[in-house]
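A protein chain is absent from this complex, but the other protein chains hold their places.
Here the chain labels run A and B in written order, and each chain numbers its own residues starting at 1.
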Amino acid sequence: MKSLTEYLVLQVPARRGFVNITPKVEKCVSASGVQEGLCLVNAMHITASVFINDDEPGLHADYEKWLESIAPFDPSPSHYAHNRTGEDNADAHLKRQVMGREVVVAITKGKLDFGPWEQIFYGEFDGKRPKRVLIKIVGD
Amino acid sequence: MKSLTEYLVLQVPARRGFVNITPKVEKCVSASGVQEGLCLVNAMHITASVFINDDEPGLHADYEKWLESIAPFDPSPSHYAHNRTGEDNADAHLKRQVMGREVVVAITKGKLDFGPWEQIFYGEFDGKRPKRVLIKIVGD
Partner (left out) sequence: MKSLTEYLVLQVPARRGFVNITPKVEKCVSASGVQEGLCLVNAMHITASVFINDDEPGLHADYEKWLESIAPFDPSPSHYAHNRTGEDNADAHLKRQVMGREVVVAITKGKLDFGPWEQIFYGEFDGKRPKRVLIKIVGD
């Protein structure tokens, strides 16, 4: 069994944002030499997500608005108990559960086995600082 | 390491619906000859889900109603920016994030290692056209 481990570092300049990391994952798949296997991509921070969806700015604006309506940013400890710790990012921990921590993608004939519109995104919900994404590839 | 790759094609006649695909996944596990490993099942389209839950029509009606309350269908571009592209399916992209893209299931002694009620479903949120589901099995 072959394997490859890579850590991406992302620093999103705003509090929230989405970054297409598909080309970076594709490079790792090529470098691994794996023809048939699995590729795990996960946020290593618990106020961020890795998810697969469409690379369309309107949709990303919809996600932003929708997540804010489901789990609004509110630094006050009266709204979120987590913010009693001095943090202001409880909302980010909630948003991340909706969007997910990780994706697992099949590798077939040496490539990410994607449908027509699948792209891998890093979703940041508490940015302005460096954060890591893990890529782990296993297979033959 | 053994591996198997299979693509299911599903065409749900309504806009939304849930289809139990467990028997089809079980056939692939048998065909793969894998005794110990992992089985990834994912929607290849970004307005659909693969998830594990109960095969109970009342629950599926609850999911339908609940998802519609969280992320209602609305073709107007004033509600969803994504629908400015000419699409009317922004809600489907949101619903799919709640229900998830994929499941990873353990294979133990040649079978899906399931709890008592676990069944694998395809969740369609923008149907009436053929869509694909990927099954990838790796192991020994």
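The rule is simple: a residue touches a chain if its C-beta (ideal position, glycine included) is under 8 Å from a C-beta of that chain, and two chains touch if they have at least 3 such contacts.
Bear in mind the structure is a predicted one, so any value in this text is a computation, not a measurement.
Engineer: Would you indicate which residue among A:Val19, A:Ile46 or A:Leu112 is in contact with the undisplayed chain?
Structural biologist: A:Ile46
Engineer: So which of A:Val25, A:Leu38, A:Ile52 or A:Ile107 would be touching the chain we can't see?
Structural biologist: A:Leu38
Engineer: In the full complex, which bits of chain A touch the chain not displayed? Write them out.
Structural biologist: Interface with the chain not displayed, on the chain A side: 1, 3, 5, 38, 40, 42-46, 70-71, 80-85, 90, 93-94, 96-98, 100-102, 104, 132, 134, 136, 138.
Engineer: Touching the missing chain, which residues of chain B?
Structural biologist: 1, 36-38, 51-54, 56-59, 61-63, 66, 70, 98-100, 103-106, 108, 113-118, 138-140
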